[in-house]
Structures are given as structure tokens and as C-alpha cells.
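Pasting a structure here, questions to come.
All protein chains of the complex are present and in place, except for one that has been dropped.
Chains here go by letter, A and B, matching the order in which they are written, and residues are numbered from 1 within each.
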Amino acid sequence: MATATKNPGYVVNLGEAKKEADSPLKIAVRRFFKHRMAVTGLFLLAFIFLYITVGTLFFSESYANSPSSVRTDYFQAPSERFILGTDQVGRDVLARTIYGGQISLMIAVTSITIAISLGTLIGLVSGYTVGTRYSWIDAILMRIVEALLSFPTLILLLILSQSFARSTATINLLGRELSATVLAIVAVIGLTGWMGLSRIVRSLVLSLKEQEFVVSARALGASDIRIIFAHILPNCIAPIVVSATLGIGGAILTEAYLSFLGFGVQQPTATWGNILERARDDIDRYWWLWMAPGFLITMTVLAINFIGDGLRDALDPRSTK
Amino acid sequence: MGAYVLRRILQAIPLLVMIGVMTFLLIRALGNPLEELRNDPRVSEEEFFRISSIRGYNDPLPLQFVNWVIGDDWMLRDIDGDGVGDVYGENRGIIRGDFGESDRLNKPAAEVIGSKLPNTLLLGVSAYVVTIVFALMLGIFTALRQYSVLDNIVTAVSFVLFSMPIFLIALLAVYIFAVQFRLAEITIFGNEIQLPYFPVQGMQSLPGRPNAGTLTDRLWHMVLPVTCLAAISIAGYSRYIRASMLDVLNSDYIRTARSKGLPERRITFIHALKNASLPLVTLVGLDLPFVLGGAVVTEQIFGWDGIGLLFITSLGTLDTDVLVLLVLMIALAVVIFQLLTDLFYAVLDPRVRYA
Partner (left out) sequence: MKFARLLTLGLLFTLVFSLGFGMVSAQDGATIVIGYEQEPDLPSPLSNSAFSTYLTGLYARDVWGWYGTEREIRPVMVAEIPSFENGLVETVDVEVDPDGDGTMETAQAPVVTYRLREGLLWSDGTPVTADDCLFYHNLMMQPDAVDSFQRGFYPEVVAGAEKVDDLTVRLSYNRPWPDFLNDATLSCAFPAHKFLGQNADGFTMDADGDGVFDANIDDAPYFEAFASSDPAELVGYGPYVLSEFNAGQNAIFTVNPNWGSTPAITTVIFQFILESAQMENAMEVGDIDLAFNFDTVQNGYGAMENVGTFIVPGVFVDAIWMNSGPNAFPAMQDVRVREALVHAIDRRGIADTFSGEGAGEQLTRSWFPPQFTDPNLGFREYDLERARTLLTEAGWVDDNADEAADQANPTPRVSQGVEGLPDGTPLILRFYTSPVVPRPDIQTVIQAQLAMVGVRTQLFVVNGPTVLFASFATRGILNTGQYDLAMYALSNDPLSPNGSPDNFQCAGIPSLENPEGRNSTWFCNEEYDRLDDLVASTNDPEERVTLGYGRDPLFYEAAVWHSIRPRPTGWAVRSDRFDINTISVGTLSGNYFQSIETWQPAS
């Protein structure tokens, strides 16, 4: 049975061999769209994106964030008026999940951008200095990476957020007022998420810089900076893209964890994490308080993991699919 | 082999130094626990100077680090601000086993952590055992039945679990197994049967109850927290085992074994599993020490009195000595396990050369 199912893969591989003229990007895109889970993930993500963008046309942010002044609005089960019900202080859960989703995704994307930049940069520098007279840079950087990897991420995150989050103000971002804890969380997730990637990039650099095209570039007198950014970096893109994608899913979860432990984004700014956190006091009676944010978090992370999986398969030159 | 062991141990030393520096900086970044005295008009400047001096906060940061490591009983501390040393410090430093005192509980930090550690280990290690047993079963099964209906279901469930925050799983588990199960009554053969429901709070039944504190009672209390902790890890691990099993099953030597006509069961369990489990050993060796950090979220939800809860409380009250020791303990365990894993691997896998 196992051998039978392997055959189609073999056939696909033959088919690809025929179209040798295609660029690697085209091949990757084609492979990606053949990946059923990845496409499902893409659809899911598109739906969630629509949910958090189109939703803002119907509700204002201050509607989402202000407690109701009418007592009978508190703890309302889903109804025609409040499709997803209301929370402990009468805020519309639907509106809050819409605006909360924006913040959650924003936090995830920005923090992963930081983590990826940091990880790539450190990986490149570290890998490139191995075997040169600057190899002590590599030694120090890698000890830092190993030391940071020896701390449990959550504990690192909590210590950092405790020291960051307590002394910050509110910020104005694109006309929206947000608790500055948003920035603190972004920084904290960004600063704790780069170590894995820096190791991957470093090992890639180590093997790439012995390859002919790099050796010849160096022989032709190309500068170190040029070699790193023009020759080595482009060849590291695949793992970077994959870990960025998976990292975004992880960051959404991380934000939820921090919120759950009371170190997350401050009220009244909503995030999926802190909506869910407030729901736990009333888990059995007020099921609608955790269903919606819980479902949205799971769906989004699931979609991103699917896409990440698809990307990994599509970008892996050894993949047979 | 001896040289290899020695070299690996020597390699760990710079790492330990780096861990020490980072722990120190991390905890210092939390702030100075004496800060609220600075503004207090009833604490004179001289008094504040004295207290800060004794606690070492007046020293330059590098010296603070040195004193934290080797102790400050070798140096005279200036406590009256005249620039001349007056009394010897009293801290013996972490390398001499002086981890300081918990400001909150007025007990040695090591004792505070020691009292919670068994609880955390009980929870963490049980969850780990459950994880590995189930992950192996699922991983092997799905690898043997690749793309079957069950494989697809397991894959889908793994993906969903993997995408959930653990507290959502825990809340769902509480909701289903503790709340709904209790409310549900099913009728079998005319008898109303109450569904069994699991406790959601604490580590054992209260004293005075039947069975309280017995082994079965403790196990019963562990069911939900362990399940929740294991659920997420099983998802990841079983995928990993499935992948490495598939790798091995498609390799040449398994094909050779098959062609020799060995029974399939023998191939699976002796030849394939043995080789597929090598990467698993690495994974376990690298993950296991993190159990010491406690499952912060899970312990919080299930009222499990372990390291995770201690960490949160200590963070809230800036109980620095406890925090330092806690972080240090975990990091050290990670380094040691890394070392052990490497050595273990070197013994098991003949391809690893001691070069």
C-alpha cells in the first residue's frame, strides 16, 4: 500500500523534469498551488482577512472598546442585535473580535519581521565570519544564541514583558490609539523569536560560501557585503520565508499566552488573546465569550501552518511533490 | 571517547558563562526591588545608601555580576558613604551555593524552589511519558498506513491541536469533562448513570474524603492537566515520528530486509523503529529539561502548585533571588541534557565520529 501511493509522486517529478526551462519561482508557485492543504489555508486566511477588514465598515473602534452604559447589555447571549453576544461590560464580541484580530495579526506580523531580520542578519554575520580572523564574532553570537535557547521561551517572554510593559504610554498609530503595550509585546516577541532562524541561516551560509559561485565571486574581487547580500542571501530565502510564515502563527499563540497570564496587551485595546482571557471567569455559563476568539485564533494559526507546510514543500528543491 | 566527553564538557563552559551573564542581566532589567525606598522621605539618604550598599546595588554593574557569582565576603562595603569600606559582605555567591533569600517568604530561595519542584516534575514527566507512548503509537501507525483515512484524520487533528493555545484546550477540557460530563446523565438498561467527571483543581482530593491522597486519587487528579499538556506535544511528536519512520521505511536497507523475506512486523519494530527512534532521542533530550520550567499556563488553570505558579507570583512581587535561581536551574538542566544527548547519540550511532 505504501509503495503504491508513492508512484504518483514519481510521475509528477518526471513531469517537472520536462519543464526544465521554468524559473524556480514558477516551479515553486505551481507546486504550492498543487498542495491541497496550503490552498485551503490560503482560503481560510483570506476569509479571516475579510472578516477583520470588511467588519470595520460596520463598527467603529470606540464602539468595540467602550463598555455599554446600559446594564441590560451585559452578558447577552448571541442574538439578532449582538450576533456573537456581549462581554462582561456590554461590549459587542463581534466588534471586538474584528478589531482584536487586526491587532493580533499586526503584532504577529511586525514581531516576526523583527525576529526574521534579526535572525537572518545574525545568521549571515555569524556564518560568514567562521574561518576568518573575525571568527570570535561567530563564537560570541552563537553562545548568545545557545544561552537564549536554554531559557524556556515563555519565561523569557514574561520577564521581558514585565520589564518592558510597565512603564509605557499610549501611542497613536495610523490615527488609531493603542495601548503602548502593543509595542512592548511586539518587541518582546521579536526579541525572543530569532534564535532558531539564525542557526539555520548560519549553517546555510557555511555550506554556500564554499560553493563555486561564491568562491569565484570572491576571486573576482567582490566585497564581503556584496557577496553576502547578492550571492548568499538570495539562496537563503526559502528557509527564511518558511520560518517567517510558521513564526506568524506562533506569534499569534504567544500573544494569547501573554494575555492569558496577565502580561498581554492592555484593555481596552482588544486582541484575540485578551478577549479570550477575560472569558475564562465564566467558562460554563458564558460560552460565547470564548468560542469566537478561540475559534478565530485556532483557524488563523491552522491556516498559517497549512500555508507554511505548503511553502516548505514547494520551496524545498529535494521535495518530490 | 574520553577525550570527546572532555571536549564537550569544556565546550559547555563558555555557554555557562554566557547563561550566567544573561540571567543576571535579565533579572536586573526587571528593576531594583529597593526602588520604592528611594522616594520614601522617612528613609534618610544615609539609610538608603546603607541598604543599597549591603545589597550591592551601589556597585558598578560588572562588579555586581562578579559578586553575584563569587560572593562579596571578600570585599569591604562602604555603608556610611565616606568612601571607606566598613563591613564585609555576607553573600557567598552562586558558585558556592548561596542563592540568596526569597524576599517574599523569608526562606532560602533554594528551599522555596525545592518545595515546588516535585509537583512540577510529577506533572511534567507524566505528561512526557504519555506523550511519547501515544506519539509512538500514532506515529508508527500513520507511517505504516500512509494516506489512509485514519492517517488523514490523525493529521488533521494534529494540525488543529497544534494550532490551539493550550489554555483553550484546557478550558475546553474543563468545560467538557468537568462541567458537561457532570450535568449529563445517560440511561443504560434503565439505570441512570452519571458520567465520570474529572477534578479540575489541585493535586489530590481533600483530606478526609474517601481515597484522599491515595495513589489512584492522585492519578485521577492528574488526568486533565496531563492530557492537556500531552495533547499538544503528541500532535507535534507523532508527526515527527511519522516522518522519520517514512524516511527509514523507504530506505535501501529496509528494502533489502524485505527482499530477504523478513516478516513485516520484525522489519517495522526491529529495523525501522530502532533507526527512526534515534532522532526522537535527540528531541526528547532537548525538550525534557524544559519540564523544569513548569507548565506556567496549565499549572495556573488547574491550580497545580508547581514552579510555574511560583514563577508568576515571584515575578509579580519582584522576588529576584527566586527568579534568578529558577531561570538558572532550567538553563543548567538544558545544557546538561544537551551534553547527555550528544554523548548518548555518539554511543548509539556509529556514524558519529569523535572528531
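Remarks
Definition applied: a contact is a pair of C-beta atoms (placed from the backbone, for glycine too) under 8 Å apart; a residue touches a chain by one contact, two chains touch by 3 or more.
Please read these numbers as outputs of a predicted model, since none were measured by experiment.
The absent chain, not drawn in this view, touches the displayed chains A, B throughout the complex. Of the candidate positions A:Asn65, A:Ser203 or A:Asn235, contact with the unshown chain belongs to A:Asn65.
Across B:Val5, B:Val21 or B:Val43, the single residue that touches the chain missing here is B:Val43.
Residue-level contact of chain A with the missing chain is found at 61-62, 65-67, 69, 71, 74-75, 88-89, 166, 169-170, 177, 179, 181, 262, 266-268, 278, 280-285. Residue-level contact of chain B with the missing chain is found at 33, 36-37, 39-43, 47, 51, 103-107, 137, 140-141, 144, 150, 174, 178-179, 182, 194-203, 205-211, 216-217, 219-220, 223, 303, 305, 309, 313, 316-319.
Simple rule for what comes next: only the chains that are shown with their structure count from here on.
Between chain A and chain B, the centres computed from C-alpha atoms are 24 Å apart.
Interface residues of chain B, counted against chain A in their complex, comprise 14-15, 17-19, 21-22, 26-27, 29-31, 144-148, 159-160, 162-168, 171-172, 174-175, 179, 249-250, 290, 293, 296-297, 300-301, 311-312, 315, 323, 326-327, 330-331, 334-335. Residues 1-2, 5-6, 139, 143-144, 146-152, 154-156, 158-160, 162-163, 249, 253, 256-257, 260-261, 273, 276, 280, 283-284, 287, 290, 294, 297-299, 301-302, 305-306 of chain A are the ones touching chain B in the complex.
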